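Everything on this sheet refers to the single structure shown next.
Excluded from the complex is one protein chain; the other protein chains are retained at their positions.
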Amino acid sequence: MAGGEKPELIINGKRLDGRGPADLRPIKIEPNVVKNAAGSAYVEWGNNKIIAAVHGPKEALPKHTSDPEKAVIKCRYMMAPFSSLEGHGRTGPNRRSIEISKVTKEVFENVVMLELFPGTEIDIYVEVLQGDGGTRAAGITAAAVAMALSGIPMRDVPYAVSAGKIGEMVVLDLNMIEDNYSDADMPVAVKPLTNEALLLQMDGSFTKEQFKEAMNLIIESGKEIHQAQEEAIKRPYKEIMDKYEK
Amino acid sequence: MYIQSATKEFIQELIANNKREFGRTLNEYRNIEIKKGVIEHAEGSAQVTFGNTKVLAGVKITVGEPMHDKPNEGNLITGAELLPMASAEYEMGPPSPEAIEVARVIDRGIRAAGIIDTAALFIEEGKVWDIFVDIYVLNYDGNLFDAGTMAATVALLSARMPKLEGDKVISEGVTDKLKTNGIITSCTFAKASGKIFIDPDGNEEKFMDSRITIANDGKEIRAMQKGLAGGFTLPELNEAVEISFEKHNELKSLMERALGE
Partner (left out) sequence: MQRIVIPGEKLSDTAVRMHNTLVHQGKTYSTIVGLYNDEKNILIPMEGLWHPAYGDTVVGVIEEDRLNTYNVNLNSPYKGLLISKFVQEQLNKGDLVEASVKELDKTQTVVLMRPRKLTGGKVFMITPSKVPRVLGKGNNMIKELTTSTKCNIIVGNNGVVWIKGGNMQLAMDAILRIQEEAHTSGLTDRIKEMLSKG
């Protein structure tokens, strides 16, 4: 949480960017932006701008990282040095990015059908070009689109979003300034088919009721996020079909 | 784990006959697109594509300390990241020698052309402006030097200049521009089958014998870098220099158009 004087984040029931408590920021997903990747997607989620790409499956290297039973996932989440409004981020992995890479990887270990590709690795890259709060959630959402477009079979296309608390109000999809001064922040990745949480992190304070409310907001907003994912995955194929099928 | 999309014989035969893939001539650039201001958080930014090569440059301007040997000057710090997503041949990990070479060659051109007057970045004793230029390679298909120089230059030329209020850097909403002088363009030539050609793509870079980058500001040569094991004769070098000045105007007008939008 940032220092300094806490700004007024909710005025007349509206948030600083005009959203109500349960509103998502606008989400735009563009498929296939990295030509050399097996699958890729660019997401603009509010002021977040993130590219996710998938390479593989390919021979797992170094050899000792491979698993004869299934594919292994390697994930790199990274913030670009120019991604933040304040200051210049030194490049290279830090404790935060290494942790996010790990929990992102675990989301995909659940949904990707790794057993189909023993001895191989699948690489997921999430590059945050501009960050404004909720980058891990937006990154997972984009990486799920990239994974589907790569043709690697998946049990589901997961989405992610965070919920939190400003004062005593439970709110969805915190941006950077809200995140900095919020009283709770909880990014969650969800498998839509079962509504299982595949990633869940939280800090701050929630009552049991507030936690339930936050989870409900997340699941409810998931319809909108998942729809944006679905539309982005289908778009390249649909555009061609629309051209010739009539 | 990577299959090159053309064989050596194929590329060499084309070049030997003064031809290239996709009907390009020896002195022709691929289609170039420039978009400035793509990252609002950065003081300046630009995305440049040369065919399938896609690079993004971001400029951050922060308050820092001067170097010991130049106490009255600010700093220009250029970095390049060859993102592992950009090519099956790139790997995760610390910057490769290739990435460092790209960053340093781009830095030299911009620095030598005096695009940034580092003396003007002095604030007060022990306090100067640092200008960070970071070049992100999003997709690789050859010629990172020219695409990177173009992205970095457009990012600098379109950058806003933050204000200092006490110790606080105010960047959002400022209308002042970063002060820059002139413009720099970079032309990279490859040599294969004894022929020299401009703007090598990924296949051509794989099979070229040597490479030379010449950056100029329209009046003078500002930076050069020769790469790989092959050599260039004096007439070849003179010819490349000549063409780099011809191409300067073409590249400059593309950049000016993007900056004017």
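Couple of notes before you dig in:
Residue numbering begins at 1 within each chain, and the chains themselves are lettered A and B in the order written.
In the analysis below, a residue touches a chain if its C-beta (ideal position, glycine included) is under 8 Å from a C-beta of that chain, and two chains touch if they have at least 3 such contacts.
Quantities reported herein were computed from a predicted structural model and do not represent experimental measurements.
The chain not shown here makes contact, within the complete complex, with A, B.
Within the complete assembly, B:Ala6 is the residue of B:Ala6, B:Val38 or B:Leu259 that touches the hidden chain.
In the full complex, subunit A contacts the hidden chain through residues 39, 56-59, 68, 71, 111, 113, 117-120, 148-157, 191-194, 229-230, 233-234, 237-238, 240-241, 243-245. Taking the complete complex into account, residues 1-7, 9-10, 13, 22-23 of subunit B touch the chain not shown.
Basically, only the chains that are shown with their structure count from here on.
In terms of their C-alpha centroids, the spacing between subunit A and subunit B amounts to 31 Å.
Of all the residues in subunit A, the ones that touch subunit B in their complex are 33-37, 40, 47, 49, 51, 53, 55, 58-59, 61, 74, 76, 80-88, 91-92, 123, 125, 127, 129-132. Residues 1, 38-42, 45, 52, 54, 56, 58-60, 62, 79, 81, 83-88, 92, 94-95, 130, 132, 134, 136, 138-141, 169, 171-172 of subunit B touch subunit A in their complex.
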